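Yeah, one chain of the complex is gone here, protein chain that is, but the others are all in their spots.
We just call them A, B, C, D, E, F and G in the order they show up, numbering each chain from 1.
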Amino acid sequence: MEIHLNGEQKQVTAANIAELLCELGMENRMIAIERNLEVVPKSKYNETALSNGDRIEVVHMIGGG
Amino acid sequence: MEIHLNGEQKQVTAANIAELLCELGMENRMIAIERNLEVVPKSKYNETALSNGDRIEVVHMIGGG
Amino acid sequence: MEIHLNGEQKQVTAANIAELLCELGMENRMIAIERNLEVVPKSKYNETALSNGDRIEVVHMIGGG
Amino acid sequence: MEIHLNGEQKQVTAANIAELLCELGMENRMIAIERNLEVVPKSKYNETALSNGDRIEVVHMIGGG
Amino acid sequence: MTLTDNDELKIGSHTFHSRLIAGSGKYKDFATTKAATEAAGAEMITVAVRRVNITDPDKENLLDYIDPEKYVILPNTAGCFNAEDAVRTLKLAREAGGWNLVKLEVLGDTETLYPNVVETITAAEQLIADDFEVMVYTNDDPIVARRLEEIGCVAVMPLGNPIGSGRGLANPFNIRVIKQRAKVPIVVDAGIGTASDAARAMELGADAVLINTAMAEAKDECLMASAMRDAVRAGRAAYLAGRMPKRAFASASSPTEGYIWD
Amino acid sequence: MTLTDNDELKIGSHTFHSRLIAGSGKYKDFATTKAATEAAGAEMITVAVRRVNITDPDKENLLDYIDPEKYVILPNTAGCFNAEDAVRTLKLAREAGGWNLVKLEVLGDTETLYPNVVETITAAEQLIADDFEVMVYTNDDPIVARRLEEIGCVAVMPLGNPIGSGRGLANPFNIRVIKQRAKVPIVVDAGIGTASDAARAMELGADAVLINTAMAEAKDECLMASAMRDAVRAGRAAYLAGRMPKRAFASASSPTEGYIWD
Amino acid sequence: MTLTDNDELKIGSHTFHSRLIAGSGKYKDFATTKAATEAAGAEMITVAVRRVNITDPDKENLLDYIDPEKYVILPNTAGCFNAEDAVRTLKLAREAGGWNLVKLEVLGDTETLYPNVVETITAAEQLIADDFEVMVYTNDDPIVARRLEEIGCVAVMPLGNPIGSGRGLANPFNIRVIKQRAKVPIVVDAGIGTASDAARAMELGADAVLINTAMAEAKDECLMASAMRDAVRAGRAAYLAGRMPKRAFASASSPTEGYIWD
Partner (left out) sequence: MTLTDNDELKIGSHTFHSRLIAGSGKYKDFATTKAATEAAGAEMITVAVRRVNITDPDKENLLDYIDPEKYVILPNTAGCFNAEDAVRTLKLAREAGGWNLVKLEVLGDTETLYPNVVETITAAEQLIADDFEVMVYTNDDPIVARRLEEIGCVAVMPLGNPIGSGRGLANPFNIRVIKQRAKVPIVVDAGIGTASDAARAMELGADAVLINTAMAEAKDECLMASAMRDAVRAGRAAYLAGRMPKRAFASASSPTEGYIWD
């Protein structure tokens, strides 16, 4: 399945957000996920299925004033 | 007939704006008239009838920065 | 004997600076003495005789910026 | 005869200041002359003889703030 | 001889040779208003809109002294604290004298007389839709200034300091930035207290200045007005002439050679 | 119309109607020096004293362009770092042109070109004893300024900032204090970089300003010179007119009654 | 001994003893960010929200150095030029760390990084409706500041000068006016370049300052951070202590009697 991940096309096998984070090696990070412009609560990672063409944003905190 | 003229109650006999200006002794001045929040064009002074309770504003230009 | 003490006429019985300080009740103070525009060292208080008309200044330290 | 003219050694034939100015082609200029640190008045150009080794300064006005 | 003699200023459909806009408030009498406005060399003068005194209709009026044939009359909305009052005021002014070029100011506060920029934008949009040529009083924020230009104001008038404070220009950097980005004329409005303030505003690139209190409250109104006229010309010429660079240290004005003691 | 038309400035035995003293240094050529000096409306111009170029006696000279019949020539001692050199220089200048009014400056430092006030006082005393009329360049210390007046200088010339720095007036307070106590004319010398600086100096009460680099180094020398002329007039008129008070907060320019919404 | 030891600052539901909010941008490495933030004595630190680098998930992260248990993390919207992006950014930040206290900035321009106040008001209203505690970056306009307080922002953060410019406070008067009218804390954000700028901001009455570039770009980041810590304490104490009046002239520090030469 192909999704838009942080602005780039990416082939993934994950069926939901939780699996996607495993696939990306990003479990247990202080990050947040947006799926098609909607924030996905951590509590919904398992039940939030991925569909072909989804626009996924994975963000974290960096240095900034 | 009683109208609200520049914020004060006033008894007038004038039937329209043109007559009102005569009554006030203000013909041919560089002024403007507002009747019930609507500007009255000079060209319409004769045809603009006054009704009891009309709110009339008569303004002119003064010094101001 | 009359001397000028801090700008004022004063009758004193002291024969020298040391005696003057006793007379004034100012022994052992952190002060300095000037006799006729010359500073008198502490070591010379006893041997510095007073003469009629001497101009004596007794100063101390006060608050100042 | 050799003089120091404006800081440089110079051989001249002039016997006095007036002749020196002719020799230099500087008659009738708005200038001033100093001979051995003394200003030479215009009225004394003829009578002011030059001697070997004299220090002569010839100055004029230039742009300056 | 100065190059500024044919230096034109275009605001909306009007063209001016003077870059000093006079305010007509606060003068001790109309005769002084007239004399000072002439001494200032102004071609445009602001006026306020107020109720006629019904009980004394024959009282003399500012426009008996300031000839609308001779000066461009610029009605303002001084005293308006919301868009509705401002629009209503200028519609009346246009009907009174047929003046289409107006000065919009919507105030936010009686203490600072700073503008309410949100209400100002709303009022400007309504007036422009109604075919007014809007000169607009605003704060010194370049982002707001650009927005006002984008919606169609014919001139943007950032404040130098509070109206009537006479404290000059609080933030010259912002005035310069506003000017550098603007395609419409920038008029420094409010804050000018003396001649050097006016010159400074023009040196920053302002296309004009609006001056009222500094002339009306000077001990000698006409002499100050003439000072302002000269100061605006001086600042404009200095801006066009291109000033010398600032240097941390000194630079001799006279040659540093040819000394008699070398 | 301005009251300044018959506003005379007396320095020593001379009377001036212009309050802008021009410097003649740093111009790209003599023609520009002449044109800018005229555009500035100056009546007095400074010159420096240097050795004639012996090898090229026919080279054209500043005074071929600046007519000593038309301008008061003010010889200065730019470049002198001690009293002896300064006195020697001015004696030569007097012999060259018969000029008795001179500008004394004894420098303390090549980096700041600030005066050495101790040497300056010494030189001034010698020159005054030799019947010179001495205009004296000094720092902005009111105590030194008063001393220079007491020994007989005909004008005191405090600096605004380093010569040629164009940074305006570093310490307006001191300039004002110097002026308030002086009986002789106070001329702000050095530091003026643009028109508003000149206007500001005059508003502080200065009787005149001396300007060189700001005109000579402007992109358009003559236009800046005309700006300076107007700025000096503006500042002088503003000083005489009496400025409005500064206020922390705003003061409405328009009446605050008679609103249509009251 | 200073009274400031028990001088608390409450912002929204948080209480602080430090009045210096640190920015975490521009440091050469995370270790320096951590060391400087500690030297500054900060209790709150801003962070930005950006995409994770997918290709290098194990790269170390700011929060490995700045412990969210020890510091209040303040997510900001740096880089957002409209309300939508800002709201979206802060919703993500809240989900990532559960942070409800946020810094909103909606920029109007890349050159000045001044805020777009109209978009800022819109974004603030949306965030407040969504239960965020909003600290808001704005210009120095007191009218806009009051509007932001009225709609429910927990702190108003007027700029001193452009972000990263280090030019101090352009308009101290406006900062003072904003503070005098505010019931919520006023935090001076942007423009502070050195210690005296921070002290000055606090002396005007600011409740806190936000400092980033001035510490991150100093040659010695930690020493400057300690300077800022002391400067903020100094400015706060001076504000509370009540400064001496300014005088035009001098006032002797020593008694003017009892001289030996009287």
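Simple rule for what comes next: contacts are C-beta pairs under 8 Å (C-beta built on N, C-alpha and C of every residue); 3 or more make two chains touch, one makes a residue touch a chain.
Quick caveat, the model's predicted, so the values are computed rather than measured.
S.K.: Touching the left-out chain: which of G:113, G:154 or G:184?
M.R.: Considering all chains, including the one not shown, the answer is G:113.
S.K.: Which of A:7, A:25 or A:53 sits in contact with the chain that's absent?
M.R.: Per the contact definition at the top, the residue touching the missing chain is A:7.
S.K.: So which of F:64, F:109 or F:130 would be touching the chain we can't see?
M.R.: Candidates F:64, F:109 or F:130; residue touching the omitted chain: F:109.
S.K.: Which chain C residues would touch the chain omitted from the figure, given the whole complex?
M.R.: Touching the missing chain: residues 5-8, 10, 24-26, 29-34, 37, 39-42, 57-65.
S.K.: Touching the missing chain, which residues of chain F?
M.R.: 108-109, 111-112, 114-118, 121, 139, 141-144, 146-147, 161, 167, 170-171, 173-174, 177
S.K.: By the contact definition given up top, give the residues of chain A that touch the hidden chain.
M.R.: Missing-chain contacts on chain A: residues 6-7, 34, 57, 59, 62-65.
Here is the rule we use: only the chains that are shown with their structure count from here on.
S.K.: Kindly list the shared contact partners of chain D and chain F, in label order.
M.R.: E
S.K.: Which chain has its C-alpha centre closest to the mean of all protein C-alpha atoms shown?
M.R.: E
S.K.: Between chain E and chain F, two touching copies, which fits better, same or different residues at the interface, with half of the numbers shared as the threshold?
M.R.: Same, since over half the interface numbering is common to both chains.
S.K.: Please determine the option from C-G, D-F or A-G whose contacts repeat those of B-F, over half of the contact pairs being identical by residue number.
M.R.: Interface equivalent to B-F: C-G.
S.K.: List the centre-to-centre spacing of chain C and chain D in whole Å, with centres computed as mean CA coordinates.
M.R.: Computed value for the inter-centroid distance: 69 Å.
S.K.: Using mean CA coordinates as chain centres, what's the chain B-chain E distance in Å?
M.R.: Comparing mean C-alpha positions, chain E is 33 Å from chain B.
S.K.: Among the residues of chain D, which are close enough to touch at least two other chains?
M.R.: 6-7, 34, 57, 59, 62-65 - these are the residues of chain D that touch more than one other chain.
S.K.: Which positions in chain G touch two or more other chains at once?
M.R.: 173
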